[in-house]
Structures are given as C-alpha cells and as structure tokens.
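Only a single protein chain was left out; the remaining protein chains are all shown in position.
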Amino acid sequence: MPKQVIETFSVEWLQILDEDGNCDEELRPSLDNEQVKKLYESMVLARTFDDKAFKLQREGRLGTYASILGQEAAQVGSAYALRPTDWMFPAFREPGASFVRGLPMRMIFQYWAGDERGSQIPEGLNDFPITIPVATQIPIAVGVALAAKAKGDAIAVMAYMGDGATSKGDFHEGLNFAGVFAAPVVFVCQNNQWAISVPLKRQTASRTLAQKAFAYGFPGVQVDGNDVFAVYRATSEALMRAREGGGPTFIECLTYRLGDHTTADDASRYRSPEQVEQWKKKDPIERLRKYLEKGGLWNKAYDQAVSSQAKEKVESAVHEEESLPPPDPLDMFRFTYQDLPADLREQMEGFVNTNGRRDQRE
Amino acid sequence: MPKQVIETFSVEWLQILDEDGNCDEELRPSLDNEQVKKLYESMVLARTFDDKAFKLQREGRLGTYASILGQEAAQVGSAYALRPTDWMFPAFREPGASFVRGLPMRMIFQYWAGDERGSQIPEGLNDFPITIPVATQIPIAVGVALAAKAKGDAIAVMAYMGDGATSKGDFHEGLNFAGVFAAPVVFVCQNNQWAISVPLKRQTASRTLAQKAFAYGFPGVQVDGNDVFAVYRATSEALMRAREGGGPTFIECLTYRLGDHTTADDASRYRSPEQVEQWKKKDPIERLRKYLEKGGLWNKAYDQAVSSQAKEKVESAVHEEESLPPPDPLDMFRFTYQDLPADLREQMEGFVNTNGRRDQRE
Amino acid sequence: MAKLTVVEAINLALKQEMEKDHRVLILGEDVGKNGGVFRVTQGLLDIFGEARVMDTPLSESAIAGVAIGMAIYGLRPIAEIQFEGFVYAAMEQIANHAGRIRTRSRGRYHCPLVVRLPYGGGIRAPEHHSDSNETYFVHTPGIKVVVPSTPYEAKGLLISAIRDPDPVIFMEPKKIYRSLREEVPEDEYIVPLGEARIVQEGTGITLITWGAMLQPTLQAAALMEKNGTKAEIIDLRTLSPLDSETIIASVKKTHRAVVVHEAPATCGVGAEIVARINEKALVYLEAPVQRVTGFDTIMPLPKLEKYYLPDAGRVIEAANRTVNF
Partner (left out) sequence: MAKLTVVEAINLALKQEMEKDHRVLILGEDVGKNGGVFRVTQGLLDIFGEARVMDTPLSESAIAGVAIGMAIYGLRPIAEIQFEGFVYAAMEQIANHAGRIRTRSRGRYHCPLVVRLPYGGGIRAPEHHSDSNETYFVHTPGIKVVVPSTPYEAKGLLISAIRDPDPVIFMEPKKIYRSLREEVPEDEYIVPLGEARIVQEGTGITLITWGAMLQPTLQAAALMEKNGTKAEIIDLRTLSPLDSETIIASVKKTHRAVVVHEAPATCGVGAEIVARINEKALVYLEAPVQRVTGFDTIMPLPKLEKYYLPDAGRVIEAANRTVNF
C-alpha cells in the first residue's frame, strides 16, 4: 500500500444555548428548573465575588487577584457536573468552580490575601489547592485518578487549565500518561484566548486546542465555553465515561478573559477594546438569563433576590476573612514535615528568640 | 451552530519500495543510479559499523553501544536528503545518519569508548553531538532553526528522536514552539516500537505518532521506515519546504529495533522472538538489494566490493581510534568555561599536584 | 542470613514492603518486565502484577507528578528515575509540589512518596549517567534525602523511606550496586532516617561521607591506621535532615575533619557540613576542615572519570593537610 490515508480525526463543536438565549432542546441536558436556576445563581455569585475581589484589591485589602469575568459558565457548568466523591484540581482562575464544589468563599479571599490557610481545603472536600505553576497540576490530577482506579473507587477527577497551559511539558506528559493508563480524568481547558499578554495564535499553531487530544489517543471536543448547558453536557458525559472506565476526555471551553490577567496587569497595553466588546456580547450570564426569562423563570424580583443574596454571601465571606487572627509565623516550620527535624527545630527556636526580643522592642 | 464538525485531519502512510523490492515508480524519488547505489552502500557501511561496534563492546574495547540494526534506511534515507549547510541533531542511535553527513567514523567509536573528543564535531560539519537525555535536543534544534531563519540563512534543521522521545515534555514544547514560529525544521522520529523494554502501546495511546503533529498545526506523515525511498522522499520534500519558509514537518519512520536496546540490555527478557523474526523479513538493506538486482545494478562482485570496502573503512576507523593518545585529564578543566576562573584554576592546580605525586608513586 | 548486594537488598525491601502494605506500588521506565535497567525491581512484576509495578512512558516529570497524586490519594508510590541525569525534568514537580503540599495546604494533604534515584560515577557509564546531584534536593525544603552505603543500610533505610510520611529522595550509589556483599537479615528491620552512623570510632580525625564514597574512605582509614592515626568514620545516611549532632560530637573529640563526596565542591553538601562545624565546633578545630570532592566541572566520560572521583589517595592527602596544618 503505497500512499494512503490510515487515520482520520475530526473536531466537534458543541453549542446548546446561543447568544440570544435560544436553546437547542434536543441537546439540552436534562436539568430541572431548580437546577437551571442553581446554575444561574452560581454564575451570579461567581461574578459578585469577582467584582468584590477586584475592589478589595484596589483598596489594598487583597493581594494580586485573577479575575474570572466572562468565564463563569465554563467554571460553573463543569463543576456542577462533579459529584462530591470526585476530585477537582483548579488552576488559579477557578473560584467559580470552587464555590460550586463547596469551598468556603472566605478561603479564596484568604489565599489571595497571602495566607496559606486559604489552601487548607476542608476535610471531606476533595479539591486540590490552587496551583500557580502553570500545568503542573495536570500530572498530579492524573496520579489521583490512577490511584482511585487502582483502589477501585468509581470516581473521576477534573483538572482545569488555561490555554497557555497547553504549551507546557507537563500538559503533554500528563495527558499522554492519562491516555496510556486510561485514567478516569476529564481535562477542562478554559481557552480564554490569552495567557497574560500572549494571544492564542502565539501560544500554538493548532487551530483548536481540542485537537491536541488526538496526540494522546482520546477524545477532544470544543464547546462554547460561554454556554453553561454545553459545558455541563460535555463535562458530565465525560465524567460519566471516566467513572465507568472509559478513560480521559479533553474539553476545550472556548471563552474569553474580559478583564485584565490579574490586578497586577493592564490589558489595554496589548489588546484592542473592540475584541473585548465583541465578547461582552456573548456574556454567559446574560444568555442564561434570557433563556430563563423566555421560560418564565426570571423576573425582576427574582433577579433582585439572587443578586442581594450573592452580595450578602460575599460580604459575609469578606467579613469572615478579615476578622481572622493573623496566621502564626511558627506555621512556617510546623508544616514542612510531619515531625520537625532537629536542625529545623533549632532554626525555629532561633526564630522564636529573635522574634520574641523584637516583639518586646516594638 | 449547535453540534458540528469544525476540523478534520488525516494521517497518510507512504511506502514506495515494498518488502520484495518492488517499487512504485510514480512515487520513486528522482535519484540516478549512482545515488541509489550510494544509498545502498551507506546502509551496508552502517550495518558493518554496527556489527563491529557490537563486537568491540563484547571484547571490552568499547563501552555501552546502541545498535542500529534494522534502522539503516530511516537514518541513511533521511540524512541523504540534507545539504551540507543544513544542520543535523542526532539522538543517540543515528551513526548511520552521521556517516552520511561526513562525521569521521572514528569519532563515534571514541564517543562510545568514553572520550569526549568523540563529540568534538569537526569545523564545517553542522552536526550536534549525540544527545543522551531523551528529547532534549529538540528545543535546541528548533533554536538553531529559528536563529538561521532570523539571519536569513536558507537552511533547514533535521532533528532525530525515538518513539520514546514523543512522551517527553521537551518533545511537546519543542514542536509547539516550532509550529508557532514556523521554524525551518524537520522532525524525524524513528519509531522502532521500543523504548528499552517499553513497547509503543505503553508509550502512548495514539495509534500513530504522526498524528501528534496535528497538535502543533503542521503536517505529520507516517512512512515505511525500512523503505529508503519513502524516507528520502518524505524528508527531502519536508526539508525543501522548510528551507523555503513553509515551516516544520513531523515524519514518523515506522521501523523496528532488531537488536537489544544497547549492549547493556537483553531484549529477550521482555519481547518475543517471533516479533523480531517478522521484522527481519522487512530488512531495509535486503529490500533495496532486490530492487537493485531487478534493475541489473547488483551482482555478487558488486556485493563483495561494497562489503569489503565497508569493512576496510570500519577497520581503519577502529585502528585510528585505538591509536589515539588518551585524553588529557586537564581537558576536564579547560573546557568548562572559555576562561578558567580563579577558583577552578586552583582546583586544577591541586589536581596537577596530587596527580603528579601519584604518577611518581606509580 | 544471606549475603546480598545493594541491588538485592533493595529488591528485598521493595518486595517485603509491597507484601506488607498493599498501598505500596512502583512506577518508572522499564521497572516491569525488564526488572529495571539495574534489575532492582526484578521479579516484582510477576508477584504483584501490572497494577503495582507500572512501566511508564518516558516521562520523568509525569512520573514524579503522577506519583505525587497517588501519594496524596493515599497510596505509597515508589517512583524510579532511571539515572540521576534525568531527574532535572522532574525538579519542578519535586520542588514545587512534593516538597510543598504539606506546608501549602497546612497539613490537609501530604506526600508519602519515595523517588529512587541511582546516582554517581565509577561504573564507566555513558554521558549524564554518573552525576551526584544530591545538593539540589538537600537544598529544597520539605523533602528528605537518603543515601545508603551498604546492602544492610540499603534495606533498612529504604523501608524507613517508604514508611515516612514525607517525600524522600532515595539515592542509590551505582558504584556499589553489586560490588559489595553483606549479611542482610531476611526479617524486617529499619534504619531510622535522620541518624548518622559511626562506622568506626577513632580519635585522630573525623572522616565524614556517604554512599559509594564510604569505600575509598574506609581504604584511606585503613592506610592511616597503619601510620598511627585512628580515624572516626561517619556515614551520614540521611543528607536531609542532616544529623549535625553526631558530626559535631565527633569533631569535638578529634579536632580534625575531612568530608568526602563525589559532587562538585561548590555548594555541595560538604560545604554545609563545614558550615555547621564552623558554627558549633570552631574552637575545637586544630585545622581547617578539608573537602575531598568532585571538581566544579562536568563529570567526565569514562576515560577520565577516575581523575574526577575522590579516592583513598586524595582522602589521605586531605587528612595529612589537617595534621600538618
């Protein structure tokens, strides 16, 4: 056989709810009204939180913060598909997913305020703390998935990442490993089209990110990341398959980072306001709002209730965080190992002495 | 647009010369008889060298050596497509390619005998030394390609790797980088189906390696790696495209490692003799021999001339290598930096003293 | 009691821990059917199956990362990196995750992981197969570094490492993989982490070393004894955390010390030992502590490696420098 095609692949796109809130009822996931409203409320909560975090940072009450504006559907839709027994690995831009999972909001404030206790995930919640070094959470998530598989636990793992993460070696090694061992893991890539100032086309020459899955022998799909139904459907199907031994899936959620990269960034330096405006029209919350309205599930009163509840939750989380006693400096030493080695104990004692004398002086 | 296919890809297979030496004349590269004979002679030389290296190792005259038995076509066919101005990056199993490029055979012996001077590539030969850490040569090759492009040099770079290399982060990062910047580089993957004892299906779940190129937005093709015409054709077309600004190509040469991984390995521990026997039937040299014979270009006399010339070359390279004076220990220090820093000079002087006293004692 | 090599002793420890604790598993390149390129995991696949002896893709960063995930989920993974020269690709996972997860999650997660890392020169191995890169790990907080020096030590230390609740880099001196045999009890025993061992008591000088360098140090000590100096020899066993106490007590007694290691001198573990002696026993020193180490150059290929590696002659010269100071 001289020259011939031996394999073909295709990338599918999935959209269920369009920009005007029209829904493809055939593809619509079977969620009841309460569940759909829950998705809406979670997105509103995520945005309310985001707005507050931004303001707190500007007031000097929070450190650097990475906004999720515009990415609420990708986060809420995917996290909503998880079961409590599943595991979840955020990158660093997924508070929307974390709240759906049940992480106390106070902890995200704490983390970005520079307090490790914000990463002390409560017992019983199977989430990994935020990972800053891009893509490095991926092999770890695969390891958790393989350990669960080895133990016979019928769970799945969800690992989030950005478009920038797809360029890193750990993305490749993690996905390849997952493919080889058919790990029960779902990779959710929030392709918000920017990695700080680097646009997608400078990140990779591949037209979709979904097609990268073909390199690893498992399915990849591109979904409208601003369509909470499409995200939910794709992720819940993938999770189900994973839990049943069907192996990994890569889901590209095509979305857009409407804000700056972080509060330390100024996106106007490197991108045009037109692009941002265009994407504002695809707003994930507005889209679901229109859908709810069409179905008679949304009205002004409901809107106000949702928004005031969200504000209340956020304010009380801020209050909670800001009323905490400061972290104990000795925690630096306490958690390095389970048992403090002798040489580290000596350093700690030196620290206590110096610091004690200092406190007296102050 | 709810659910729809937005991209399709296909992997092509290329074979020109089949296992019985039948040639698809339409696809046959335009090489004259002398050139075809040169390919044959180069493969014989490579095999003769390989055989000798193996024996020398067994006699304790060489350190660890990685055999190329069965992979001669993949190496010779691809290297033959290079121009002297192009650059070549071997992995560690490409002596066949290196000889075609003009690397003195003595140097390969030297390298595997444990002498750095074997990596002192002669001026004018644009080859990188052997790279042991798998896949790490790939980003470097891309860097050379981009530097050439930046300088306006119309050259291409060829980077070799094994199937195992495709699992490493540096493979991914290097290919992705090459895609983004349309680097003039051709990636030649000798898929010999084993990475030491790890078979291909444990290396990746993707059915071909060629399809991995889709992740990077450039073409990938699978060729019969035991068919020197297919290898030559695919690589020379890719090199031409690269030199003309058409960007990178990934070429999977499907072949088989007939020998042990290295002289330190015993492949019978982990694979069946049947598989090896099957692949022996696809011998790349025998295949071209049959083709030559059919065209009246091969006879016993020619065979003997080729084989005795090859033996002579190999023997004289062995002689050359074994007559070299041993390397100077001070070379350890001399080449660490261009200028020896004071603290290292002190270490060197200490070494000279100690060693001097020792030599006297001995 | 059988006389085992280091390879056999490690193999035995692995087998027994895997029998005892079903959470223990092995992953790495060629660890399965091939039994590891050094045969350290030989036979384990047959006993424990593919789920517990996992041949992996050629993927050092993922081997480390996946093992971290497994450890966090409650397994006890033992990851093999085939040679020390390939561990750099796993540094990001080791430094940024394995060593940090307990601290950054304030104890919610921890990482009982062992990374087995054959290291060191002297076996005429190819390029990148003869380095000694313990410093990278000793300098990295949150992980432990263990280096056995004999078969007995290897078994006992590895068992401790596997049971340790924190990540341990277990560095295996290739040079003595098969060159020594020693009685190794079949029964379970542990050698605790963090405690150095006095291999030989003495009063003339303290010789501090670990791993494969114990052998030339012993040779040197034997020669020195003929010339009237009885050396105290310390085998550190654990490089992180470092057992300063044993070192300091010895130096206070002998007043002289030599540290011997293969790695380059600059910022090697030898430097740390000198610094600790300086801090805690300066006034006891009759002479500067001497370092006998690899040079600050690239570890050479086999034809020159003997010039690079410390040997008994260099140890004796250094000891003489402390005496003739």
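Miscellaneous remarks
First chain written, first letter: the chains are A, B and C, and each begins at residue 1.
Everything that follows uses one rule, which is that a contact is a pair of C-beta atoms (placed from the backbone, for glycine too) under 8 Å apart; a residue touches a chain by one contact, two chains touch by 3 or more.
Note that the structure is a prediction, hence the values are computed from the model and not measured.
Although it is not drawn here, the omitted chain touches the following shown chains in the complete assembly: A, B, C.
Here one chain is not drawn; of C:127, C:182 or C:317, the residue touching it is C:127. Here one chain is not drawn; of B:11, B:108 or B:180, the residue touching it is B:180. From the options B:50, B:72, B:94 or B:116, the residue with contact to the unseen chain in the full assembly is B:116. Residue positions on chain C in contact with the hidden chain: 61, 85-86, 88-89, 91-92, 95-96, 99-100, 103-104, 127-128, 135-136, 138-139, 141-142, 240, 242, 263-264, 266-272, 274-275, 277-280, 282, 285, 287-291, 295-298, in rising order.
Chain A meets the missing chain through residues 63-64, 111-116, 130, 132-135, 164-165, 167-170, 195-198, 202-204, 264-265, 269-270, 326-327, 329, 331-333, 336, 343-344, 347-348, 351, 354-355, 358. For chain B, the list of residues touching the undisplayed chain reads 87, 116-117, 119-123, 128-129, 133, 136, 138-148, 150-151, 169-170, 173-174, 176-177, 180-181, 331-332, 335-338, 341-344.
One rule holds in what follows: only the chains that are shown with their structure count from here on.
Farthest chain from chain B, judged by C-alpha centroids: A. Chain centres here are Cα averages; for chain A and chain C they lie 40 Å apart. Centre-to-centre separation between chain B and chain C, using Cα means, comes to 35 Å.
Rounded to whole angstrom units, the spacing between the C-alpha centres of chain A and chain B is 43.
Residue positions of chain B touching 2 or more other chains: 167-170, 202-204. Chain contacts: chain C has residues 56-57, 59, 61-62, 89 touching two or more partner chains.
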